[in-house]
Each structure stands twice: as C-alpha cells, then as structure tokens.
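Handing you a structure now.
In this view, the complex is presented without one of its protein chains, the others remaining in place.
Chain naming follows the written order as A and B, and within any one chain the residues start at number 1.
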Amino acid sequence: MRSSQQRRRMVTALCAAAAVVVVAGCGAGSRTGAETAAKVACDFAKPAQAVDVDVLAYNSSAIDPFTNTMIKSCSKNDVTVKHEPIDFGGQVQKTTATLAGETGTYDVVETYGFVIPKYADKSKLRPLDDYFTKFSAEYGLDKINKGMREAMTYKGKLYAIPMQAQMLVMVYRKDVFDGLGLQPPKTFEDMRQAAKKIQDAGTIKYPIALPLKASADIVTAFDATLGSLGKNLTNPDDHTANLDSPESQKALEQLISLKPYLAPQVTTFDQPAVQQQLYNGGAAMAIMFSGRMNDLVQQSNSKFYDKFAFAAPPVVDGGDVRYNALSVDGWSIPQNTQVDPELLFELIAASVSEDASKAAIPAAYPARDGMVTATSSPYAAAAIESVNAAPPAEPYPWTSEISNQITPVIASVFIGNVSVADGTKQMQEIAKKVLADYR
Amino acid sequence: MRRREFAALVWPSLLVMFGLLMVPLYRTAEWSFKDVDYGESGTFVGLDNYQQALTDERFGRAVLFTVGLTVAVTAVLLVAGYLLAVMVNRLARTRPLVLGILLVSYVVPQVVGASMFSWLFDDNFGGMVNYLINSLTGLEIHWFTDPWPNRVMVGLNVVWHMLPFAMLVILAGLQGVPEEIIEAAKIDGASPLMRHVHVIIPSIRGVLGFVAVIGVMDVLRVFDQLIPLSPQAEQIGNESIMLYIFNTAFRDGGQQLGVGSAINILMIVIILLMLSPFIRDMAKEARKS
Partner (left out) sequence: MTATITTPTSPVEVGALRPPRRGPRKLSWSGVLIGACLIIVCWMMLSPVLWTAMAVTKPTDVAFLNPPVFSYTPTFHAFVDLWETTNFYVNLSNTVVIAVISTALALLIGLPAAYALSRFPGWVSVALLIVALVFRALPRFAVVLPMYDISRSLGIYDTKLTMALALVAINQPFSIWLLRNFFAEIPKEVDEAAMLDGCSRIQVLWRIMVPMMRPGIITAGLFIFLFAFQEYLTAAILTDVDARTVPVFITTQLGQTLPMLQQAGAAAIILTLPVIAFAFIAQKHLVKGLNAGSVKG
C-alpha cells in the first residue's frame, strides 16, 4: 500500500515535470511579433534613462500589426515597448481606469473616434498637433487620410493618430447562398427573407449572426440601425435627443424583427463569438467590423475559410445610408503618462508609417491614402462600398456617455423585458439627463 | 504567558491586520457617505448613497439572487457532501486516488475553473453538455440568457468548486462517530437508512453546521464564477451582490464609488448579523474556560 502510494506520487510528479519540459522546450521566453509586424524606422533620440512604454491595445488581427510593429521596431535605445494581450472589453475597462488618476499604467492607448470627444473634453488625452507638424515629414504623416484625422479631432485639436478605419461589412456563405439561388441582401427585408429560406432549407438553424452583446455591442447595432433610418442620436444645436422619435422606435423594432433568425443567446455574443459561429458553420451571414473579416478566410481557423464572400451591409429600410458604423482606430497619449510625450509620439508615428501600414493589409484598412484598393483583400471592395454609405459620426462628448447608459435599456427591449414604447421613453429620459450636464 | 510577551508576539500580525484591513475598511465607511471618485476627497452627502442603494431595484434583485443561491448551494453541499463522504468512507486502497481527483476542482482557481466549466455549456466552444442533452432529448437549453438555466449552471459550478471541501469535512466527522453506537443500532435492527438518519447524522450535527456556516459565508460573497458564467447577469437578474459592487464601483470607473461602498457596508452588517450567534457562543465559551 505504502509503495503503491509512493509510486503514484512519483508518477504524478513525473507527469507534472514532463508537462513543464514540453512547455519549456518550445523556446521559453522568446518574444516574437506576429508575422504581420513590419520592421520600420523608429528614430527617436535615446532617452536620458531607460524607459518602459506600456501600450494598451486590444487584440484583433487588424490592430495587432500596428501594435506588433511598434513593439518590434521601437524596442531599442533603452526603450522597452510592452504590450499584454487583452480583449476589447478589457481595453474599455482599463482605459477608464488608467486615465482616471494622477498617474496611470499605460503610456500609449488605442482609442477610436467614438470615445475621443469624451476623453478630450475631460482633458484626459494630450493634443498632438504640435508633434504632428514636427514629425509630419519624417514619418509621412500628411498621407494619413484627412477625414480620418478629423474623426480624431475634438474642438480643433488632434487627439489621436489614426492607424486604420473600420466599417461594418457583411460576410456571407457563398456556397449556401448560391445553393439556394440567393443574392446578398440589400435591405433588412431581403435579409429576413434570405434567412427564412436558409432556415427552411434546414441546414442552418440560425442563419444571421450579429454581435449583440447586451453590455456592449448592442448599442452599436442600434446606432447603425438608427443611422440607416436617417436619424442621429442627438441634435447638437439645441441639445436634444432623438431617442423617442418614430425612427428610434422603428430601429428597435427592426432589430427585434431579426430575432427569429439569430441564435437565441445572441445577447451574449461579441464579435469573436460571431466569428466563432461562422467558423463552426453555425450561421450563413453576419455583419461585423471589417477588422474581423480577414480571420474568416484563414484556413487555420475554419474549414469554411474558402466559402466566405463579402458585401456592403444592407440598408435597413430604403435610402442610401447603410446599416453601418464608421470607426477610426488610432493611438492616443494619456495626459497622465510620465514618459516624454515626444518620444511616445515617435513610437506612434513609426507604427503607422507607410511600411507598417502596408504590412497591415489585408487584415486592416489602413488610414493612409491610396493604400486600399478593391483587390487589397477579399473584403476590400465591400469595405470601400461600405465606407461611402455610412451614417455621419456624432463627435460630441456626450455621445459615448449616452450610449453607455442606454445600452441596458436597448438590451432589455431586445430581450423583451421592456416594451419598445417604454424603452424609447426611458432612453430619451437618460439622454436628457446627460445632455443637461453639457448645457 | 506574560502580557508583554503576548504583545511582543502578536503586534506584527495586528499591525498587518489593522494597518492593511482596518484602514481600508475605514475608507470604505467614509466613502459610503460621500459622492466620490478614486483619487478625490469627495463631498459629504449623508445617507444618500444608502438610500439610493436600498431603493435600487437592481440591488434588490442582487440580494434575492445571492441569498437564493446561498440557500440552494448550501443545501446541496450538505446532502451531496454527506452522500459522497459516506461512499468515500467505504473505500480502502483507492481512497487517495479518489480524494486526489475530487480535490482538483477545489484547488483550481475559481475563475479558471468557471471558465472551463462555461465552455462545457457554450455552443461556441463545442458545448459538450449541450451536445449530450441535445442528442439525448433534442432540447436546446439557453444556459447564458435564460434566468433559470443560468442559475442552475452557476449553482452547479459553485457546488463543483465547494463539494470537495464539504465532503472532506464531513468525512472527518464520519470517522469520529464511535463504532459502538452504530453497532448498537444494528443490533436494534435499524435499517441502513435509519442508521444514517437517527444515529450518524445527529452525532455529526456539529460538523454539518460547520459546513453550513462556511458555505453560507462563501456563497454570499460569490463573484469570480459569474465573470465567465453570467455575461448577461444584470439583464436576467443573476447579479450577485459582489458583482453588483464591482459593476457599480469599478468596472465603468469610480463615479458610483459612494454607492458601491454603501453596499459594502450593508453587506458587512448582514454578515455580522449572521455571524453573531457564533460570536456569542465563542465569547461564552471563552468566559467559561
């Protein structure tokens, strides 16, 4: 008995040791950037003493090339660029936390047009205009699309250097659509009909996949629907909201009308979950940000990799404006960083330089002019078509605050806990309260 | 032991406990009366935060969910822990192996265990459990969005994590039951069931009570598990009190820190009330000895 116990202990110990050996054998400690990372010029002056630069950026195949380029090209001359993998939800939470205090953990943060006004309004980010002028020639910054720079501008000051644009793109399973003689849908009504046909054919139970996570993505979907119906969230001139408008009601109803074709647990799905549905063959069409599209056509991710085709997203109900949201991703420098901002700016500039941007194609839609053509990637044509038919941005400091606060209401309406009429009333009340602070 | 010796031996520990627990606790109490954010001194608002917490429906739901989960999980822990302990108690050679396997869910970090647990129920991860249920019954259960299935899944996970502990403590209790009283019951012609109900369980009442107390204390504070297991907790009323504090006072920044702190204080009061019988007994016993 004694010996059998000892033997068993030996075996467990050996198993544990073996596991360690296997893992350690794979080149412990080496850090390699992804193959998309470019080695570019990053010519900052050597700082007086060694500095660590902490970068906060969520992981996706569209963001990673820029992050990895920064790490790979700028970790030298006593500067160490550090980045920890994190999901999008984590980035949102950490951005709030790091910008809040007198000092923060991060020195460079990934931001997007939607949050710039909020943080700029509270002076949480540094204006970058002076550096932009200074380094424009060296890093070719003037080639960064002007419209995208404007998306990162608040009250005339630039708060982030754009790296790329993301717009909603529709992806569909060409084999399924062709098999049933379907065309990519042009309106929500088309989409419902196509979904119905696919459902009836019996292979795919929930043909439409949308990211509608109740704590986050669902508000983007609402905003895109409302935009396609021709309404904005708020009117900046008289500080009023449009959330109890007929369009707002209709937007909610339109989203709800898709429910029979969406997976029942769709309110827990973020974009990676939608990707997973597509990888698994669980859905025949989806609408997501373009930055998530390149993953779908990778053979290593899914056996359906060569079955996906892309189109611009449909309009909700006629008109030219599509179910779309245009988002510009970029790099910002927090007000509370201890690192020399000029040095940080050079890191940023290098990571969006021409070579770096080129290396990010096809995963991303870089912010530089003349980079993306219809043949740059499988989804590029759809992205270009999409970008020209997006609702206008609403770059006001209250936009993200209102969006955050109405998110649970939209979720409750979508789930069916609250009626559409009550929901729009509640949203309008919330927006009024927020807007009152900005008068 | 002389008083000076006692003081000399105890002070480092006291310093740590008071310095690192009392000071933060005092700050939480202070915050609970303020409109405040991290890094600010805040403004005094009296009992506003408490009023806001107590009138918030969402807080009411959180209390209901937490208390319900606590009661259900503790009951399951006692019953399943007892049954499992009785079975393990009959093992001889295989006992170390079985105990080792059973301990796994206790030693794995809860949040990691819950993540792995959630993958069993998530179609996007292959959902083994869904697959089994679906091939056996044709049912499709929405573990993450329907309130009751989600409650069951969360409850199962908490039981999964705590069952080894309950089982081991009860097992120790079973071993302390004198052989003679079981033999006596046998001679009296009691059936095995009767023996358990009338002889063994009463004689390990203390141990079962201990398992219940620890169960209550720990499930009331449930938090880690809900991060992976209930992504939609707020909408379906499955937010625990701790998760509610996290969501209000940390996740979206600290604007609601005052309310979160008030809830912290309320929770301390609840816990103190629940512990008061034990504290009284301890004090009584100490006076006796």
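Definition applied: contacts are C-beta pairs under 8 Å (C-beta built on N, C-alpha and C of every residue); 3 or more make two chains touch, one makes a residue touch a chain.
Fair warning: this is a prediction, and the values are worked out from it, not measured in the lab.
Peer 1: Using the touch definition up top, pick the residue from A:N280, A:Q335 or A:N404 that touches the left-out chain.
Peer 2: Going through A:N280, A:Q335 or A:N404 one by one, A:N280 is the residue touching the chain not shown.
Peer 1: Of B:L64, B:A184 or B:I279, which one is in contact with the hidden chain?
Peer 2: Only one listed residue reaches the unshown chain, and that is B:I279.
Peer 1: For the chain not shown, which residue from A:Q49, A:S300 or A:T375 touches it across the whole complex?
Peer 2: A:S300
Peer 1: Quickly run down the residues of chain B that touch the omitted chain.
Peer 2: 1, 3, 5-6, 8-10, 12-14, 16-17, 19-21, 23-25, 27-28, 31, 38-39, 84, 87-92, 95-96, 98-113, 115-117, 119-120, 123-128, 131, 160, 163-165, 168-169, 171-172, 175-176, 179, 182, 205-207, 209-210, 213-214, 217-218, 221, 223-224, 227-228, 241-242, 245-246, 249-250, 257, 260-261, 264-265, 267-268, 271-272, 275, 278-279, 281-283, 285-287, 289
Peer 1: Identify the residues of chain A touching the omitted chain, counting contacts across the whole complex.
Peer 2: 1, 8-9, 12-13, 15-16, 19-20, 22-23, 26-34, 54, 59-61, 82, 84-90, 94, 97-98, 101-103, 105-106, 270-272, 275-276, 279-280, 282, 292, 295, 299-303, 305
One rule holds for everything that comes next: only the chains that are shown with their structure count from here on.
Peer 1: Let me have the rounded angstrom distance from the C-alpha centre of chain A over to the C-alpha centre of chain B, please.
Peer 2: For chain A versus chain B, the centre distance works out to 37 Å.
Peer 1: Touching residues of chain B toward chain A in the complex: what are they?
Peer 2: 37-39, 93, 96-97, 100, 123-125, 140, 142-145, 231-232, 234-235, 251-254
Peer 1: Quick check on the complex: what are the chain A residues that touch chain B?
Peer 2: 1, 4-5, 8, 12, 93, 96-97, 100-102, 213-215, 263-265, 267-269, 273, 276-277, 280, 282, 404, 408, 411-412, 415, 417
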